[in-house]
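Only one protein chain is missing from this complex, and each of the others stays in its spot.
Letters A, B, C and D mark the chains in the order given here, with residues in each chain numbered from 1 onward.
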Amino acid sequence: MIRTMVLTKEDKLILDEQIDDILARNDIKWYWIDFSKPTIEESDSLQTFGFHPLAVEDCLHLKQRPKVDYYDSYQFYVISGLYHKTLKSHEIGAFLSPNMLVTFHTLPHMEIDELWNYLSSSQEAPQKDPKWILYKIIDKMVDASFPHLQTIEEQLNRLESKSSRSYQIQTLMEELFVVRRKLSHIRHFANPMRELIDRMIHSEKLNHSDEERRHYQDVHDHLVKLTGMIEASREITSDIRDNYLSINSNRMNTVMMTLTVITTIFMPLTFIAGIYGMNFQNMPELKWQYGYFLVLGVMVILGFAMYLLFKKKGWFDE
Amino acid sequence: MIRTMVLTKEDKLILDEQIDDILARNDIKWYWIDFSKPTIEESDSLQTFGFHPLAVEDCLHLKQRPKVDYYDSYQFYVISGLYHKTLKSHEIGAFLSPNMLVTFHTLPHMEIDELWNYLSSSQEAPQKDPKWILYKIIDKMVDASFPHLQTIEEQLNRLESKSSRSYQIQTLMEELFVVRRKLSHIRHFANPMRELIDRMIHSEKLNHSDEERRHYQDVHDHLVKLTGMIEASREITSDIRDNYLSINSNRMNTVMMTLTVITTIFMPLTFIAGIYGMNFQNMPELKWQYGYFLVLGVMVILGFAMYLLFKKKGWFDE
Amino acid sequence: MIRTMVLTKEDKLILDEQIDDILARNDIKWYWIDFSKPTIEESDSLQTFGFHPLAVEDCLHLKQRPKVDYYDSYQFYVISGLYHKTLKSHEIGAFLSPNMLVTFHTLPHMEIDELWNYLSSSQEAPQKDPKWILYKIIDKMVDASFPHLQTIEEQLNRLESKSSRSYQIQTLMEELFVVRRKLSHIRHFANPMRELIDRMIHSEKLNHSDEERRHYQDVHDHLVKLTGMIEASREITSDIRDNYLSINSNRMNTVMMTLTVITTIFMPLTFIAGIYGMNFQNMPELKWQYGYFLVLGVMVILGFAMYLLFKKKGWFDE
Amino acid sequence: MIRTMVLTKEDKLILDEQIDDILARNDIKWYWIDFSKPTIEESDSLQTFGFHPLAVEDCLHLKQRPKVDYYDSYQFYVISGLYHKTLKSHEIGAFLSPNMLVTFHTLPHMEIDELWNYLSSSQEAPQKDPKWILYKIIDKMVDASFPHLQTIEEQLNRLESKSSRSYQIQTLMEELFVVRRKLSHIRHFANPMRELIDRMIHSEKLNHSDEERRHYQDVHDHLVKLTGMIEASREITSDIRDNYLSINSNRMNTVMMTLTVITTIFMPLTFIAGIYGMNFQNMPELKWQYGYFLVLGVMVILGFAMYLLFKKKGWFDE
Partner (left out) sequence: MIRTMVLTKEDKLILDEQIDDILARNDIKWYWIDFSKPTIEESDSLQTFGFHPLAVEDCLHLKQRPKVDYYDSYQFYVISGLYHKTLKSHEIGAFLSPNMLVTFHTLPHMEIDELWNYLSSSQEAPQKDPKWILYKIIDKMVDASFPHLQTIEEQLNRLESKSSRSYQIQTLMEELFVVRRKLSHIRHFANPMRELIDRMIHSEKLNHSDEERRHYQDVHDHLVKLTGMIEASREITSDIRDNYLSINSNRMNTVMMTLTVITTIFMPLTFIAGIYGMNFQNMPELKWQYGYFLVLGVMVILGFAMYLLFKKKGWFDE
């Protein structure tokens, strides 16, 4: 879908005009053209603006990290945002000049839709300009990532308490795995964006006013906080996993000891019983008056001796 | 709760006046207004000072790492402190100008209460100014984190000795997990604060006097020491865990060997006894005069041979 | 194989002339000589150009990371590319001057072949120059590495889903191992190349035009993206492995518990049965009217008690 | 204990005078006052010198990493040394001016004692000055840490050879743990000191002569070497531990296989013997002429078949 928004010099807002018509007009204050999940034919319209071929190619393939390229009469941005359905970072290309903003994204971003609707329905468009729109897109993208992280933090708090009760461990491991994947996605969104914003703040070519710089500084601070939260959460997942492994290893130890104690006590006893269960005709002990009781006595003593041995070795301390 | 402290030009200290009244007075040397765990209505008063909307929003949401923002007539700080009950780092917003300090925190901080009480009860307020109050808040926040770390170090010393006696291992693991969480919290307080203080010391916009710089340098040195202590403690927790896992793995080995030796010796013997416990009518060995003793002899030899085999394999060396 | 391409001042393209002849001509705009998997005799021809001995030695032995060395009338590049068959990084030496490009590689690179064929068959050679050819070789080398990484990412997606169903685990481990080796190869190609390109962009000695700089910046951006994708993939392999180990450790625990429960319940019971299977003449219990049923009752009670004990210990919770 | 050393302008060395007397004299070239493990009363004397309160507080509490603070007429150093008994790093405060050195340490350091004795007994004091004394203290502290590390390296060499013979493994783990603690202590001494010395060498405020700079450069080089040795030793401890865990895991595997082979072969055989040990009146096989031999034959074949199965599965390859 391609949608267009034009603000004329008389502050009139015109929607959904053809691109060629827009480029032909000369009564324009600024215009914003948004390629949202364009078809291949729609993508071809990107050629009509006369942008540098490398930038157009980057836009179509988006094999870039977030960056800003400076051209004579415009800048080309690659910014990235979390796509709310997959939580994967997804690139957005943007061409910016004082009177033009062209955005290009192969997935439909809710945040851009919201901004579009706000501008087209409210009366505030005349007070805004392309620079502000781009800032607002970035700002909304960054803010949209916080709820995801807070969900993760709450999930980790739940997992943390679970881990000590060792309940449904396979589920716990799988949840941790999913959480780590999500954190990884958010980090691959946040880190490059932070670098980009930082470069934008310190860039002299962008001619930011103090107020614009302050806005981007604010976005940057949010990203720094976000990064800190991601690292803290990653650490917690590692600790939960290590903790679980230690506890599991300990439980295994207890289980093995139980098995070994039982086997070591009863196997020799069963063997003795087996001996006197043999059917040889000549087994003198069988005819003794108290043979049976003697053997029982030997068994009791042997079993008790083994128990004492294990006790002394400290196997029951735990 | 909102509390106010005003020092008039005649060095008189006035407490708990209304904010509007304070802003209206013009005989003021300086004032300090503290929003401590404010209600939502109280938070709204923050709007009356005319601060920059971004700063006010940061104050209310506090999604920032510690930072300082420079505005024309004031600076906006986000500093962080450990909340003594949860040991989690908690942000405090502060607006500072030569004659004003406005602090905002959604949890009641003991350290700020202490400072408030000191200033309002002692006679020293006239010698102080907002800059000093802010420094003192930061200083107290940092110093308040040392006792927590010392508690942790003592706890680790206890755990270290326990780990070698392998006593109550699940408890040990859980204590380690808690300690690591605490260390993580303190680190997430100390590192960003250190960066902030460092920036404050080297900032030229803050117009620090040599003495003020020295004060912040001292806070910075404490934070560096704190960071070093945290890292050392984290390392110890890792080492204790690794050590425990190695020892546990070794114990498991010993247990498994015991089980295997017992099983391997007695299972074949029990099988032999089982054979001669069968009730076939035609079993020639049963009628031999010395069949029983022969079988007993074979069992002794077999058992002893196995024992020698394991001994030769070195299973009893440990 | 040595192949040569000469563009005369009249924009005529001559192929496969002898090197000596080329060096002797003076109607040359530029020439490109490509040593592709040269024999030892062919390699010797490298001496005839009069290059610096250190550069020639580097070319023949290629013990270098990608680099550029500046000589008076030419530059010597070592660039690296993934050899498509082994996926190992492989060095290419290149001597560049405004009217000369000499490339030297001991393996036949498809990417260079493609470029050679394009230049020799199309009519575009007169518009190009050695600088552009070198850029294009690098560009193609970098782009050729993306499909490898995408294959790996798809493979990891498959493995990720497999790991939770724990299917054919040894195969999973071996696939992971192979993937990590491939990622390692690509990284050892991408990182040094990125450093080289970065140095080339900022080098003042290379006299790049804005357009050339833009081209290399684009290659650099691709390499940065590639590095990010590699790191993300490496992280996934670690997580899959850790996840598998946790699940495996958990399964082992369940297995051991089953074994221990069965052994602990049936070994004592079997022992009791063994006792009353002994053939002593004087065993009073054997003659009791209800001895058999009494023993059966004792066995049932004992077995049930053990079951309750394990249940209370929580061994069946999982 | 407080000890004092005064060199008068006539190069006369006076020992153990009162601090107040020293400060009152004006015929002094330089003096050195050493607070070695002072009592609380003795510590109070530190107030009499008129040092900055922050520096005095740092001296008394020593919550700092090594550092140097510049005051108008003196510098305040915090340096650290390994206390030879505990091998923990321990801070030393020092105030230095051209004619004064005041050192303060709460533990008695052998290295300072040695230097004190050397200066007070030899005739070299007139050729030295406070700057040199401080350098010599630092130099001795650093040199004193090398023997500790060499002991550790020898210990690791012993452990390395042990690990392959897998002898007394619990002891090995505990030794490794102790070694890692010691390495950690030395590192927490060496790293901050290295940073301090580096800052001292490059500081312009310290007015070091070339010769003094050379001296500190030498100390710095020793610390760099020390750090390298520590890292190498740490790496060895990790490798020994990992190696041990791999070997242990492998031994466990062998043990488990032995157990499983024995159990799997003998349990079914014992079961068959158990069947024909039952006392049913109507068991036709028991009356067969060759029943017994038939069963024996079946047992031999079954056991041999199992052996072949395991052999084919490769369980005896190891």
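For the reader, a short list of remarks on this structure follows.
In this section, a contact is a pair of C-beta atoms (placed from the backbone, for glycine too) under 8 Å apart; a residue touches a chain by one contact, two chains touch by 3 or more.
Nothing here was measured: the structure is a model prediction, and the numbers come from that model.
Touching the chain that is not shown, out of C:Ile14, C:Met173 or C:Met306: C:Met173 (per the contact rule at the top).
Residue in contact with the omitted chain (choice from C:Ser43, C:Ser249 or C:Asn282): C:Ser249.
Only one residue from C:Asp69, C:Glu114, C:Asp129 or C:Glu212 touches the chain missing from this view: C:Asp69.
Only one of C:Thr39, C:Thr86, C:Ser121 or C:Thr258 touches the chain withheld from this view, namely C:Thr258.
In the complete complex, the hidden chain is touched by one of D:Ile22, D:Ala144 or D:Met252, namely D:Met252. Although one chain is not displayed, its contacts with subunit D can still be listed: residues 146, 164, 214-215, 217-218, 221-222, 224-225, 228, 232, 235-236, 239, 242-243, 246-247, 249-250, 252-253, 256-257, 259-260, 263-264, 267-268, 270-271, 274-275, 277-283, 317-318.
Mapped onto subunit C, the footprint of the missing chain covers residues 52, 54, 58, 63-65, 67, 69, 167-170, 173-174, 176-177, 180-181, 184, 188, 192, 241, 244-245, 248-249, 251-252, 255-256, 258-259, 262-263, 266-267, 269-270, 273-274, 276-279, 283, 285-292, 295-296, 299.
Rule of thumb we're sticking to: only the chains that are shown with their structure count from here on.
Contact with both subunit B and subunit C is made by A. Interface residue usage between subunit B and subunit D, two copies of one sequence, is largely distinct: under half of the residue numbers at the contact are used by both copies. Using CA-based centroids throughout, the chain positioned farthest away from subunit A is D.
One finds 24 Å separating the Cα centroids of subunit A and subunit B.
Subunit A and subunit D, compared by their mean Cα positions, are separated by 38 Å.
Contact of a single residue of subunit A with at least two other chains is seen at positions 249, 252, 256, 259, 263, 267, 270, 274, 277-279, 283. Of all possible chain pairings, those that touch are A-B, A-C, B-D.
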